[in-house]
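Below is a structure I'd like to ask you about.
One protein chain is absent from this view; the other protein chains keep their places.
Presenting chain A:
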């Protein structure tokens, strides 16, 4: 049974921030103040007792068709019905001709790898993952797509054919998209 993204992120953040909180509690109990001397510099530091948690809610209302597409295993982009401009990430509005009437199309299944990296030092909210490869792939549809690449990075070369996958991400269980060598 693969873990879900909420549990995975919560667990890593607990590990990261939980221990210092326990130390803070002990510190206040023992000294009456959330204050300690930095062991490296000897500087006196006040530990903030007011924690701020950030978790945003983003509107995907105008690109609801993109979300529907993911649910059906498809990655969709938009084409302006008036001027033909193509958008990925999909846009609901066309700044080129100021129209907001879009056709939704499915992206081609295969593209070509332009560049890639391996994220070795990960953000806290991704640190439950092993090192992951992020690539930018040129699609025949006329735009590029940034996504994870499921491959041994040593085998990658510019121009390599990459197949797009839309599925539940292992370890996180929500639907997203990534590439695999074709």
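Methods note: a residue touches a chain if its C-beta (ideal position, glycine included) is under 8 Å from a C-beta of that chain, and two chains touch if they have at least 3 such contacts; residues count from 1.
The definition used in the following text is that contacts and distances are computed from a predicted model.
**Student:** Not counting the visible chains, the remaining one has a UniProt entry; which protein name from "Thiolase domain-containing protein", "Phenylalanine--tRNA ligase beta subunit", "Anaerobic glycerol-3-phosphate dehydrogenase subunit C" or "Amino acid-binding protein" does it give?
**Tutor:** "Thiolase domain-containing protein"
**Student:** Looking at A:18, A:89 or A:170, which makes contact with the chain not pictured?
**Tutor:** Once the missing chain is taken into account, the touching residue is A:89.
**Student:** What residues on chain A make contact with the chain left out of this view?
**Tutor:** Touch with the absent chain occurs at residues 16-17, 20, 38, 40-41, 43, 45, 48, 58, 88-89, 114-127, 129, 132, 134, 136, 143-148, 153, 157-158, 176-177.
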